[in-house]
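Only one protein chain is missing from this complex, and each of the others stays in its spot.
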Amino acid sequence: MSDGPAAWTADEMMTVAAARQLRDGAACFVGIGLPSTAANLARATHAPNLVLVYESGCLGAKPDRLPLSIGDGVLADTADAVVSVPEVFNYWLQPGRIDVGFLGAAQLDRYGNINTTVVGGDYDAPDVRLPGAGGAPEIAASCREVVVIVRQNRRTFTERVDFVTSVGYGSGPGDRERLGLRGGGPRLVITDLGVLEPDPVTCELTLTHLHPGVTREQARAATGWDLAVAEPLSTGEPPTAHELAVLRALEATKQPLPQRQAVAPEA
Amino acid sequence: MSDGPAAWTADEMMTVAAARQLRDGAACFVGIGLPSTAANLARATHAPNLVLVYESGCLGAKPDRLPLSIGDGVLADTADAVVSVPEVFNYWLQPGRIDVGFLGAAQLDRYGNINTTVVGGDYDAPDVRLPGAGGAPEIAASCREVVVIVRQNRRTFTERVDFVTSVGYGSGPGDRERLGLRGGGPRLVITDLGVLEPDPVTCELTLTHLHPGVTREQARAATGWDLAVAEPLSTGEPPTAHELAVLRALEATKQPLPQRQAVAPEA
Amino acid sequence: MAKLVSLADGVADLVRDGDVVALEGFTHLIPFAAGHEIIRQGRQDLTLVRMTPDVIYDQLIGAGCASRLVFSWGGNPGVGSLHRFRDAVQHGWPRPLELEEHSHAGMANRYVAGASGLPFAVLRGYSGTDLLRHTSNIRPITCPFTGETLTAVPALRPDVTVVHAQRADRAGNVQMWGITGVQKEAVLAAHRSLVTVEEIVDELQPVPGQVVLPGWAVTAVAEVPGGAHPSYAHGYSVRDNDFYRAWDAVSRHRDTFRDWLDQHVHRAGATA
Partner (left out) sequence: MAKLVSLADGVADLVRDGDVVALEGFTHLIPFAAGHEIIRQGRQDLTLVRMTPDVIYDQLIGAGCASRLVFSWGGNPGVGSLHRFRDAVQHGWPRPLELEEHSHAGMANRYVAGASGLPFAVLRGYSGTDLLRHTSNIRPITCPFTGETLTAVPALRPDVTVVHAQRADRAGNVQMWGITGVQKEAVLAAHRSLVTVEEIVDELQPVPGQVVLPGWAVTAVAEVPGGAHPSYAHGYSVRDNDFYRAWDAVSRHRDTFRDWLDQHVHRAGATA
């Protein structure tokens, strides 16, 4: 197994950085997309006993390919148990049994609050209507810690989110406790540029690591608030050849984009 | 099949009278003992599509022998579905999906209230400690109607129950509504002497049928309050030879009482 | 005992203009054929309820069947946005769509309360979110033992719930397995229910992971093989991921959507 550096994309770096954060044996609540890819990369590399929990009710899924949807049959086929959707939220997420909750974001603010609902305009007449909450509010509330994976740019990293779909640290220290949120909140925000962590005192997201080849100025320019930077600011390890090989093999298990325009008629 | 009369015991008459009350296709919540025997007799005679629901979580059990316990394996093996105990109470009993709930009683009063908890003395120092509530309070509350099966005597049929374990008509008309009980309450009390039904106006249990060979004086003497009697008071049909044959064949499927005094050591 | 019916008759009997209708299925076992029949029969003014209004509700919304949507996540899973949903919300086309928005945990518990005959459910949820500002259907509740404040949501009681399952027997006992989502709760919460199945069989053979809905808790069952397409029925079909990807282009414009609707729904006719 080669551990040397290799050429990689920013998304690959982001996925690898997220995967590395998952310790073996942890229970992870994962959504489809980058979180699922990162969790499956971790399971295929350093964390073979990572427990993947999908909100479709699959506990301990062990897919041998990347699921395209959260209800992919491969998740049910390989799970230790398939439970109902009410059960996965009530018996597994809500009591705090999940170690790590993965979330994405359409907007993220300096206290790690997340918007996936509406951007611009009013709620009733938004500029952009997004999918909404899904499982995110309670994932953000109840997991022992939350890891956010999101591409970093000024549109996404905004001073105030237009809608609080999922609470990070609210408006600062003590807010999670006041709101009765029992999980720890966002421990890491992993982007295509680096890694942000909440300041232990102020809870403000602070740039703590850059990915190789990225500058702090790039990160600050891609942030819609005056981004705090940790001193010293370290630079993370690039993806190893092994990590990249496994990640690319995983990605190759996704089906190709459709070649045809017509949509299949009903069976 | 012979339909002529035959010699029978008072318990057999009581069981047959209860079985006859069950219409085909009804969903019945049954406990072990006489209710289970009556329900299985009905299923084996005029009501082949009777749905038997046991609080152990067995929905639509079709036992080919009388189960000795509510968690008998034959119930799980023959059920349409086996669900958890919380589910049987929450999804099946509580919303009022069950047509008929069968209950027994250690004490019963003139408004059909039932005691299966303590007799005599104080609650904390009772003369007799009985098993307690089990599923009965919510069966009494939520089934569309309740059928009580109980042997009639002055100890059991008492002016006031020492403890209200399960509510019949409380202290009279309107009480069920005031208490928020959505089921209809006791429609029939079937005893070894006859059948009692609540008066449509006063809700007081009234003797409406005698079993063959029983007199109204016997029934009144076996009741701890001044028992109202319907006019005209009818006498029910004796068990048919077919009913008796089926009932006795069912009873024969129970295991014999133990012949030995020693208790088997652990496996 | 559930009645065995044709899809057309089942929809005609059980789904009425103005109804609160839940079509459930969590990625798996989505009752697409029944949704298309609702469109074909021209139902209007429906309140559509569904945790994940994905392509099936994009079609119903675009076809003008809905005036209200109660939901927790609206998107094309793994692909992107729902363009007909967005067009209705952002531009009122083909008619305005009122939204009542929840989280998955809230919606799942609302069905649980409905199935349980309770007026509300309690959860740890919504706290600190802006969802609280936009519906009166999320309220605080105090624990009578600890004094702690939690969140209450009202029961969902759809007029009719429609789901797809693998099999039923002739008494209408329904069997499904794989990812079974919130379907049991959605059926039990509803006043009426219609289940489409891949096949009706003489006897249901037990399957690991199965959920069985007794026939006496279901209103009607229709045999509709492939009735979940482009979703799938575990053991019968696989998800048509190409359809979901292609839907993005089909649904992006009103005219391509209308052409698709005309060709694949209106002219197709009920499959059963």
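Letters A, B and C name the chains as they come in the text, with residue numbers starting at 1 for each one.
Everything below uses one rule, namely that contacts are C-beta pairs under 8 Å (C-beta built on N, C-alpha and C of every residue); 3 or more make two chains touch, one makes a residue touch a chain.
Quantities reported herein were computed from a predicted structural model and do not represent experimental measurements.
Note that of B:D11, B:D175, B:E237 or B:E251, the residue touching the chain absent from this view is B:D175.
Contact with the omitted chain, checked across C:M107, C:A152 or C:V265, is made by C:A152. Interface note for the absent chain: among C:P96, C:P119 or C:G269, the touching residue is C:P119. Looking at subunit B, the residues touching the absent chain are 32-33, 55-58, 68-73, 75-76, 82, 84-86, 89-90, 93-94, 117, 123, 125-138, 141-142, 163-167, 170, 175, 179-182, 255, 257-258, 260-267. Although one chain is hidden here, its contacts on subunit C can still be listed: residues 117-124, 137, 139-141, 143-146, 148, 150, 152, 154, 206-210. Residue positions on subunit A in contact with the hidden chain: 25, 27, 49, 51, 59-60, 80-81, 90-91, 94-97, 142, 182, in rising order.
Heads up, the rule we're going with is that only the chains that are shown with their structure count from here on.
Averaging C-alpha coordinates per chain and comparing to subunit C, the farthest chain turns out to be B.
Centre-to-centre spacing of subunit A and subunit C amounts to 27 Å, using the average Cα coordinate of each chain. Remark: subunit B and subunit C have CA centroids separated by 40 Å (rounded to whole angstrom).
Multi-chain contact residues, meaning those touching two or more other chains, occur in subunit C at positions 184-185, 211. Subunit A has no residue in contact with two or more other chains.
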